[in-house]
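Down below is the structure, laid out as C-alpha cells.
One protein chain omitted, others in place.
Up next, subunit A:
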Amino acid sequence: MTDIKSSSPGQRPPADGAAPALALHTGISDPRTLIMRNLRQSGIFVALVIIVALFAVLTDGVSLSPGNITNIVLQYSYILVLAIGMVIVIIGGHIDLSVGSVVALTGAVSAVLVIQQGYPWWLGVLAALAVGLAVGAWHGFWVAYAGIPAFIVTLAGMLLFRGLTLRVLDNISLSPFPGEYQQIAAGFLNGLLGGQGFDAFTLLIGAVAVAGYAVGGFRTRVARIRYQQPVESFPLFVARVVLVGAVVMYFAWQLANARGLPIVLIVLAVLVLAYGLLTRRTVFGRQVYAIGGNLPAAMLSGVKVKTVNFWVFVNMGFLSAVAGIIYSSRSNGAQPAAGNMFELDAIAAAFIGGAAVTGGVGTVVGAMVGGLIMAVMSNGMQLMGVDQSMQSVVKGLVLLVAVAFDVYNKRRAGSAR
C-alpha cells in the first residue's frame, strides 16, 4: 500500500488530524524555505527593491523625490493598465501585439468626438470604451471561434487599427482637450482634509489601504488555519504587513508632499484590486489558468474554452481603451503615432513579472511589479541623462535575463514533468 516515490522521510502523512497543521506551521516558518519556495514571486520584489535603491544612489536621491514619484505614476499608469490585460492574455496562452494601435485608435475616436465635434468629455470616454470593446470582440472572434493563433490575429490588428487611427485622424494631430478630460490623467484629489504642507487625504487613503491589506491578510490566514493549511509563522506575517505598510505609507507621504493623490492612481488601484480578485477568485479567472496550463485537460474538464478565450480578448480591448483614454488625456490630444510600442512594454511587464511563455502562470500583482521595474529603470536612466539608445539596450537585456531566469527555474523545478 505504500507509494514509495512520494513518501520521503520528511513528509510522511501524519496519522491524526491535529498534527498536520502543527507540522506544517513549523515547516514553513523557516524563512529560507519560504523564500526558496516563492523565489519566483519574491524574486521580482527583491529585484524591484534593488533597482529602486540603485537608482536612488545613482541619482543622489532625486528618483525618490516627491515630484519624481508622482511623475512615475503619471507617466507609466497606462502601461500598467495594459499590463493587467496582457498578463491575463498571456496566462491564457495567447499574446496581444495590437494594444499600442488600439490605444491610438480609442484616443483618436475620443479626440474626434470631443475636440473636433464638440461633444461633452464623458461621451468621448464612453465612445472610446465602446471602440475598445468592439476591437476586443473582433480579436476574440478570430482567436476563439475561427481558431487563428492570437499572434497572427493581433499582428493583423496592430496594422489594421493603426491604419484606422490614421483614417480617423486624417493624418493630423488633434489638441487640446477640454479641462475636465485633462483632469483624468493630470488631476489630483487633494486638499479635501487640509494638512500642513502636505495632503492629509492622501495619507488617509494610504492608511486605509494598509489597514485593508492587513485585515484581508489576517482573515485569509485565520481561514487557512481553520482548514489546516500551511501558513507562514505569525512573526513573519507581521513582518510582511509592517514592511508593506511602511512602503505604502512612505509612497503616500511622498505623494502628499507633492501634488496629492493622482486620479489615475485611484483608477489603477481599483483595476489592480478588481483584476487581482477576478483572476484568483472567480470561475472565469480560474478557467483562464486552466486553459493556459493544459488546454486539452481544460477542454476535457468541461471548460468552455472558446467563450473564455473570447472574453479574455474583449477584456484586453476594454483595458486598451482605458489606457487610450488616460494616454490621450495625459498627452492632451490624439496623435497618429500614439501608443507606438506600448504592446512591447506591456508584454515585457508581464514576463518580467513571472508570467510563463507557455501560459498558465502569472499574476496581476507580478505584472504590476514587472511594469514598475521597467518604469523605475526608464525614469532613472532619463534622470541620469542616459542616451535613448542605451535605455533600449538595458531594457532589452533586463527582459531577456528575467525570462531566462524563469525558464531556468522551471527547468530545475520541472524535472517531474
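In this text, contacts are C-beta pairs under 8 Å (C-beta built on N, C-alpha and C of every residue); 3 or more make two chains touch, one makes a residue touch a chain; residues count from 1.
In this text, contacts and distances are computed from a predicted model.
Set against the options "NADPH-dependent 2,4-dienoyl-CoA reductase/sulfur reductase-like enzyme", "Monosaccharide ABC transporter ATP-binding protein, CUT2 family", "Cytochrome aa3 subunit 2" or "Pyruvate dehydrogenase E1 component subunit beta", the UniProt name belonging to the omitted chain is "Monosaccharide ABC transporter ATP-binding protein, CUT2 family". The chain omitted from view is touched by exactly one of A:165, A:287, A:309 or A:363, namely A:287. Only one of A:299, A:344, A:383 or A:403 touches the absent chain when the whole complex is considered: A:299.
Residues touching the missing chain, restricted to subunit A, are 1-7, 11, 13, 20, 24, 27, 223-224, 226-230, 280-284, 286-287, 289-290, 293-294, 296-304, 356, 360-361, 414, 416-417 (touch as defined at the top).
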